[in-house]
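As you look at this complex, bear in mind that one protein chain is not there, while each of the others sits in place.
Naming follows writing order (A, B and C), and every chain is counted from residue 1.
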Amino acid sequence: DRPFVLIAGPCQMESRDHALEVAAALKEICAQAGVGLIYKTSFDKANRTSLKGRRGLGLSAALSVFAEIRDSLGLPVLTDVHEREQCAPVAEVVDVLQIPAFLCRQTDLLLAAAATGRVVNVKKGQFLAPWDMDHVVGKLDDSGNRNVIVTERGASFGYNALVVDMRGLALMAERTGCPVIIDATHAVQQPGGLGAATGGERRFAPLIARAAVAVGVAGVFAECHPDPDRAPSDGPNMLPLTAVPGVLATLKELDRVAKSAPISSHLSPEAIGDRST
Amino acid sequence: DRPFVLIAGPCQMESRDHALEVAAALKEICAQAGVGLIYKTSFDKANRTSLKGRRGLGLSAALSVFAEIRDSLGLPVLTDVHEREQCAPVAEVVDVLQIPAFLCRQTDLLLAAAATGRVVNVKKGQFLAPWDMDHVVGKLDDSGNRNVIVTERGASFGYNALVVDMRGLALMAERTGCPVIIDATHAVQQPGGLGAATGGERRFAPLIARAAVAVGVAGVFAECHPDPDRAPSDGPNMLPLTAVPGVLATLKELDRVAKSAPISSHLSPEAIGDRST
Amino acid sequence: DRPFVLIAGPCQMESRDHALEVAAALKEICAQAGVGLIYKTSFDKANRTSLKGRRGLGLSAALSVFAEIRDSLGLPVLTDVHEREQCAPVAEVVDVLQIPAFLCRQTDLLLAAAATGRVVNVKKGQFLAPWDMDHVVGKLDDSGNRNVIVTERGASFGYNALVVDMRGLALMAERTGCPVIIDATHAVQQPGGLGAATGGERRFAPLIARAAVAVGVAGVFAECHPDPDRAPSDGPNMLPLTAVPGVLATLKELDRVAKSAPISSHLSPEAIGDRST
Partner (left out) sequence: DRPFVLIAGPCQMESRDHALEVAAALKEICAQAGVGLIYKTSFDKANRTSLKGRRGLGLSAALSVFAEIRDSLGLPVLTDVHEREQCAPVAEVVDVLQIPAFLCRQTDLLLAAAATGRVVNVKKGQFLAPWDMDHVVGKLDDSGNRNVIVTERGASFGYNALVVDMRGLALMAERTGCPVIIDATHAVQQPGGLGAATGGERRFAPLIARAAVAVGVAGVFAECHPDPDRAPSDGPNMLPLTAVPGVLATLKELDRVAKSAPISSHLSPEAIGDRST
C-alpha cells in the first residue's frame, strides 16, 4: 500500500490571495514532511446553519483561482459541488469533485459528477452505515466512473454529536475497493453546538487522524487555516497551519507501521481463526 | 387548536390513472372520517438507494396530473422538490412544497421554495435535533415566507435504524411556532435494511401516529397504497388503503382528547412547579 | 384490556412521616381520578452519581414503614432491590420487587427476587433493545415465577441523553406477554446532565406518559413529590403532587380510547396487509 496523502486547505475560498497563500504554505509543509498534498477549498458553503453565515467567493469567481493554484503551484485541487450544473465547469479546473455528506444519496448529483470523468470523492452521510456506501459507490460504478474515493466524517450519535466508528474505515475499503479517507476535522464538529453555527473541538482532530492512520487509511482530510479563530466558517474545528508539521510527522510514522502490517493481515480468516467466513 | 389533518398518498406518482384513483379513494375515506386531507405524491424519487429503483413519472409528466387532482377532486396537493429550478413550475400546480429530509440544510433550495409563496413543509433531517430546526425555519422566515410546516420523520439511532423522540414534536411547535406533522410511515423505515433498498415495518406506523396525536400534533403524514407489497418504492412502510379508516377513527378520538388538554397546559411552569423557567 | 394503573411515589423514602404523607395524598388523588395506585419508594439509592448524594432511610428502617403503608392505607407497595440478600426481607412487606435498570442482567439478583414469589418488575436497561428483554423475562419464567412486569425508562441516545422508542412498548408486550409500564419520569432524565448529579426535564414526563398510554400500556410509573425542587434525589424529573390530578385526567381519557382499539388490531397482519408474517 502507498503512503497516505493529505487533503487540506481552508474551509472556504475567502479570496484569491488567501487561497494562494494557504496553498503555498501547505505545499511547503508537505514537501518538508514528504507527504503528498491535494489542496481543498470550497467556493460555496451551501448548507450554512444560518443565512447570516458567509458562503465563500462563489462559483464564477472561484474557477480562475482553482486554475491558478493548479498552474502556479502544480497542486492537484479538490472542491465540493452542490448542484448538477456545477459539475462540468468545476471539472475543467479541479482534479477531484467532492459530494457533500448531506447530498451523498442524490442520484443526479452523483451521476453528473461521475460524467465529468474526474475523480469523485463522496463523503459518507452522517445518517449512513459503512455498508450503505456500497450502493453509493455502486451508482458511480454503474455510470462508468470508477475513480471513486470514500470519506468518513463521523456518524450521528444522539443529538448534536458525531462519532467515528474506526471499523467503518476497514469495512468500506474492503467492501468498495475504493481508497478511504478520514476527514479528521469535520469528524470533531459539534453540529448545532454553537446555536446559530456549528461548533467543534479542533484539539481532537489529530487524535482522530492518528487512530485512523493506525488502522490504515489512504489519506487524511483536515481543514487548516492561518488563523482559525477568525475564519468565516468551521473555525472551531480547523487546525492552525502551525500545528500541521508536528501532526504530520507523527502520522507519517504511524502510517509506515500500519502499512507494513496491513490490517487485512490481522483480519484474515487464517490469522483470526475464523472458520465461518 | 384545530383538528388534525391527514397528508397521504402513494410514495411516488406511478401513472395518471393510479394517482387519480388513490386520490379519489383517500378523499372518500377522509370524508367519511371527517378528517381534512392533503394529497401527497412524488414526481421523482431523487435519492433511491440503487440506480435500479424506479423514480416516478418525472416532473413534466407530473405537472398536469397535479393540476387535474386539484381541479377534478378539489384536493390540496403536496409534493417534494429536489432542485431550485423545480420550485417555480411545481408551485403552479401544488399547494405545499416539501423539502426532503436530506436536503433540509440546503439554503438555496429552501429559499427557492420560499420564494414561490406556497406553503413550505420541511422534513427534519435524520441528523438534526429538534432545536436545530430553529435555524431551518429561520432561513425561511428571514426570506419572508412564514407559511412553514415542520415534519418529524425520525432521527438516526445507530446504524440502519430511526427513532422518534416524542418530545421533539412539542419542542418544535413551541420553538418555531409552526404546525408540526408526524410522518408516521417514514419514521418506521429501516434505512439500508433491505440491502439495495430501504426496509420498513408498516405495522408500527399506526403506533407512531397514535403516540404523536396524543402529544398533540397538527397533522399526520402517512404514505398509503392500494397494494403496498407491489409498490415501486417504500412498500415495506406504506399503509394499505384498507387500513386507513380504522387507524383514522382512533386517531380522531385521541386528537379530540389531546386538543381538549393541550400538552402546554401540562408543560407550563405553573402546572409543573418549575421555578427555574 | 384493563384500565391503566399508576405506580407513583417519591424517589426515596426520606422519613416515615414523609412517606405516609405522600402515600395518603396519592391515595386520595387516585381515588378521585378512579385510577388504581401502587405506591413506590426506594429505601436506598445504591447508584448515586456521587458519594455525597443522600441514599435514603436504609433497609432496616424502611421495612416497618412499608408495612405501615400497606396496613394503614391499604395500598400495594413497590420498591427496588440491589442485592440478593435484600429480596427475602423486602418481600415480607412489599407487593412488587423492582430490579433496577443497570442490574437487569444480573442473574442472581433476578433469581433471588423471583424466589420470593412476589411480582417482579424489571426495568429495561438503557443499553438493551426491546427484544433483549425476552431473555431477562425468560430467566424469571424458567425459575418458575411468572408474575413479571416489564418497565421502559428510555434507551441511551448518544451521551447524557435518553430516548423512548414507543415501538418497544408494543414489542415487549407482544413478545413477553407481560404487562408493560412506561416510567415517564426516569425517561426524561438527563444522565450526567448536572455534573455531579443526574438532570432531567420534568415538563416532558406528562408528554411521554400521554404517548405511551395512547399506544396502550398497562400502567404509568411517575415519581412525585410535594416539593421536587427540594427533594434529595431526582428532583429535576419528579412531578409535583399538584400536577398529578390534571395529568391523570387526560391519561384516563386517552387510555379509554386506546384500550377500545387495541394497537394489536392495527398491527394484525390482516389489518395491515402484511403477507410476510
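What we mean here is this: a residue touches a chain if its C-beta (ideal position, glycine included) is under 8 Å from a C-beta of that chain, and two chains touch if they have at least 3 such contacts.
Quick caveat: nothing in here was measured; it's all calculated off a predicted structure.
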Missing-chain contact, candidates C:D108, C:E174 or C:D227, resolves to C:D108
Per the touch definition above, residue among A:L51, A:L73, A:A115 or A:A249 touching the missing chain
A:A249
Under the stated touch rule, tell me which residues of chain C contact the chain that is not displayed.
46-51, 55, 82-84, 102-103, 105-108, 125-132, 135, 138-139, 142-143, 155-156, 159-160, 191-192, 196
On chain A, residues whose C-beta touches the chain left out of the figure
155, 157, 163-167, 170, 188, 201-204, 206-208, 210-215, 227-229, 239-240, 242-243, 246-247, 249-250, 253-254, 257-258, 261, 263, 265-267, 271-275
Footprint left on chain B by the chain that the document does not show:
157-159, 161
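One rule holds in what follows: only the chains that are shown with their structure count from here on.
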Same residues or different residues where chain A meets chain C? The copies count as same if more than half of the interface numbers are shared.
same
Using mean C-alpha positions as chain centres, tell me how far chain B is from chain C in Å, no decimals.
34
So, in whole Å, the Cα centroid of chain A is separated from that of chain C by 47
Do you know which chain A residues sit against two or more other chains?
159
